[in-house]
Each structure stands twice: as structure tokens, then as C-alpha cells.
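The structure's right below; bear with me while I get my questions together.
For this depiction, one protein chain was excluded, whereas all remaining protein chains were kept in their positions.
Read from first to last, the chains carry the letters A and B; within each, the first residue is number 1.
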């Protein structure tokens, strides 16, 4: 196993465990305020210190991990469920008007910066975790459509696809039986990368107040709270930042490790 | 070549038309009537009707769309519902902050990414490559707004080299203006530079495996000569794609970074307008951002044609 795979897997497992553990145990209730204890740096009683309301930062980080993971995970799911079939369809109709329509539609979504989509959605429905999911998910659709199409085209050009046609199989059956399995590795790696981008996007959205709303804790929200206090309580900014970095770094290393292990020639899009 | 440009131009116009439709109607279905919002829930119905007429909200939707698009084409972006000033003027003031910031950041990111990416590719598998790749792995993982906060903490609060936020304005001189955009530009640029550097490296490594690189070596070129003379230009195609995409990320990222540094750019304008239900401003700013991205992609398409002669003769 490669170094990337081990380190990435360990970091990702650490974050997932912290999120799962928070369902049954956190050092303190994450909503419990204790004003006299506010703005404490990391110490024996509060391992990662307290925030401006005296809440335990470790507990907030653990519960916040749930928000980040849930939003990013569902957004990847949305992107795959819609993007992968679209990509397969476009590949099967390579060069035809369906292909053109799907790919131009993709370009159009790419022309809207993801944050602009989020802003539009917020303008319509108001802020919230669900809207963050939609905003990030919409941007994942063209990514998966493009990667699926790119991976499917060389496979469709291979002779076993022709052999399947000669056996009377239709496009949908061929896509399902022969193409999907052969682009699965590519999709797994891309999903890992989109997952990490989703974590970053969720943090950015909740930082500007467009993501999960209080009292649901989220890492981006914690950073927004920390901003005005950064000179007197830098740990309030450092710790959620490190949580984000560890999660994203872990997922990225995991993605690279998986790619090297599954197929070193995989082409994934990384933006 | 002309055919290629015409085709790109056609798709540019279609993209802009579809984008304007999407933006307009998405924002139109938003709940909340601007006139009611401005006057307060308890105001008289006839007062609201009068304001609606004044704002041009009393005509059918499709007509408002045509009015809006017609205005955009002639440079008349309408009048802000809340400030009662021309939107075009509000935007152009803000644009003088956001656009220089995005270009500044893109320049920095390219200047950092090209040398590091090329260096890593040419030292593939050696210590230098591992170091650059480790650093970029970390760079990709750092949220830019958090990085911005850390830069403020270090360089503005502790070292006092920069002010913690705000923009001095271009009337204080180009140097002073750029200086006050430096921390925001760095915080935008570094994570993007990490991505671009990785793309540069992998594009170069892909090209190194091509048959024509072996041909170049058989002619007597050293590894380095082959990389510079034959590798780089072929590797530019994926790199240009990413640079184009990054511009849209930088514009969007700027919206957040402006919040961190309290810069009077488009991002802050958008947030203020959403809070005030100033839909015409939101529409116009979003349209402008999308327009910029589409134009940049068009420029990237033209750049492809300069790099790759196959595109010039095809389609």
C-alpha cells in the first residue's frame, strides 16, 4: 500500500470516527455555554479551548464534522446520480446533438461560479444546509458528466463493445454491463476529490452565512465567529481551520492513493 | 481559423442568451416583492402599486426580461431599488476593486505555479518533486478565507506591514492600491497556485510519455531541451483549460475574500443587495460575473487555436 493511501485513509478515518462518536459522546454538550470560561486557550479541562460563549471547541468540532460530511456527501451523491447517466448518454451519442446539448449545458453550469449558484439559491430560498447541498451538488453534476463521458469514450471505442452490439445488446444495456464497471474506478477517485472540494465549499458557504444556520455547528461558522477575535483568541480560528485542512488533505491523499492503486493511468479532473 | 472563431463566437452568444434567461427567471421566482420589502409590510396597497409602477415591475415578466436584456446591451443596467442610483455606476465602482484583485491573484498563481510545476516534472520522483508535491497537497487543502485570516493575524496584526482590511482607493496611487490588495490576492492565489502547479506537472509528465518526445531525444536533444522545446507547448492545452476555469473560481473566491478584508467589491455588493431584496442589482452582478467567465473561456478557446495548429484547420 502506498504512503498516500495509508496517511489519507488514517486521516479520513479519524474525521469519520470523530463525527460518528459525536452522536453518542462529546466532552461537553456542544450547545452548553459557560460565559466565565470563555475564550480559554487549549488546557486540561477544555482540550481545544473554549469560544466566546465558553462552549467547548472540541465538542463543536466533532459535531461540526457531521455537518461538513453530510453536506459534502449528499452533494457528491446528487452530482453522481445525475451526472453519471448524463455522461454515459453523451458518450453513447458521441458527436450527436444530444452529446452537444449535454456538454454545452455542462459548460453553462461551469460558467456560473459555484458560489454564485449558492448566492442565487439563497436569494430564492434563504440560507440553510439543504440549499448548500443543492448549490454544491449542482456544480458536481457537470464534473461527473464530463469525467464519465471522458472515461466512457475510449471504452466505447473498444472491440468488446462492438461484440456486445453484435450480440444484439442495446445502448442502455451496454452502458450498464460494459461501460459502468470499467469507469467505476475513475468515478470512485473523482468522488473522493469532489468530496474534499465539497468540504471546502461547505465551509466557505457557512463562513459567509449561506450554509448551515445556528444552532447547528459548522466549521465555517466557527471561523466567521473567530474572525473579529483572531487577535485575542487565535485558537478559535486555528482549530477549525486545521480540522478542515486535515479532512481535505486526508481525502485528497486517499484519492491519489486510490488512483495509483486502481489504475495509474486514470485521468481525473481536478479543479 | 476564421471558421473556428465564428463557431466559438456563435456558442458564446448562445451561452450568454441562455445564461441571461436562467438568471432572470431564477431570480424572478424568488419569493418577496421588492416594493413591499422597501416600503414595509404594513404600507398601503396603492402606495406599493405606485412604487411597483415606478420600478417597472408592473409589466409582464417577458417584457421585463426584454427591457433588462435591452438595457444590458446598451449599458443601462437599470436603477437600484434601494439606492435609487444607476446600477451600472454602482457596479463599475465595485468592479475597480474586484477585477484588479482577480487579475492580480491570477498573475500570482500563474507565476508561482509554472516554475514549481515544471521543476517538479523535471525532477520526477526525486526529492525536489516530493517536496513540491507535498506543499501543493497542503495548498489544495487550505480554505482561502482561513488562509486570509492567518495572513491578517501575521502580517497585519503582529507585523503591521499591511492594514487588516479596507481598500485605500486608486486615487492614492497604483502602488498604494496594489499594496492594499496584496494580502487578499495572496490568499486567493496560493491555493489556486497549488492546483495549477499539480496540473502543470501532470500535463508535462503526460507529454513526456508521448512518442514525439522519444523522436526528439533521438535527434540528440537532452532531456531538458526536449522538455522545453517540445513538451511545454503541448502541455499548455490542459493548463490553459485550468487557467480559464480558475478565473471563475477567483471571481467567486473574491466574493468571500472581500468579506474577510472588508473590501468594497462586487461580493459585498451582492450580499448587501440580497439582504435588501435589490433584485435588479443581484441580477446584473451575477450576469456580469457569468459574462466575464464566458468571455474568459472564449479567450481560452482562442488561445488553444494559437497553441494547437490542428484546431486552426479543423471545424
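Criterion: a contact is a pair of C-beta atoms (placed from the backbone, for glycine too) under 8 Å apart; a residue touches a chain by one contact, two chains touch by 3 or more.
One rule holds for everything that comes next: contacts and distances are computed from a predicted model.
Candidate names were "Microcin ABC transporter ATP-binding protein", "Translesion error-prone DNA polymerase V autoproteolytic subunit", "Succinate dehydrogenase/fumarate reductase iron-sulfur subunit" or "4Fe-4S dicluster domain-containing protein", and the UniProt protein name of the unshown chain is "Microcin ABC transporter ATP-binding protein". Shown as candidates are B:7, B:126 or B:172; the residue that touches the absent chain is B:7.
Residues of chain B in contact with the chain left out of this view: 3, 6-7, 10, 210-212, 214-222, 225, 229-230, 233-234, 307-310, 313-315. On the side of chain A, touch with the chain left out of the figure occurs at residues 158-160, 162-169, 177-178, 181-182.
Following the convention adopted for this analysis, only the chains that are shown with their structure count from here on.
We define each chain's centre as the mean of its Cα atoms; on that basis chain A and chain B are separated by 21 Å. Partner chain B is touched in their complex by these residues of chain A: 104, 107-108, 110-116, 119-120, 122-124, 196, 200, 203-204, 207-208, 223, 226-227, 230-231, 234, 237-238, 240-241, 244-245, 248-249, 252-253, 256, 270-271. Every residue of chain B that touches chain A in the complex is listed here, in rising order: 11, 14-15, 18-19, 22-23, 26-27, 29-31, 137-138, 140-146, 149-150, 152-153, 157, 195, 198-199, 242, 245-246, 248-249, 251-253, 255-256, 259-260, 270-271, 274, 279, 282, 286, 289-290, 293-294, 297.
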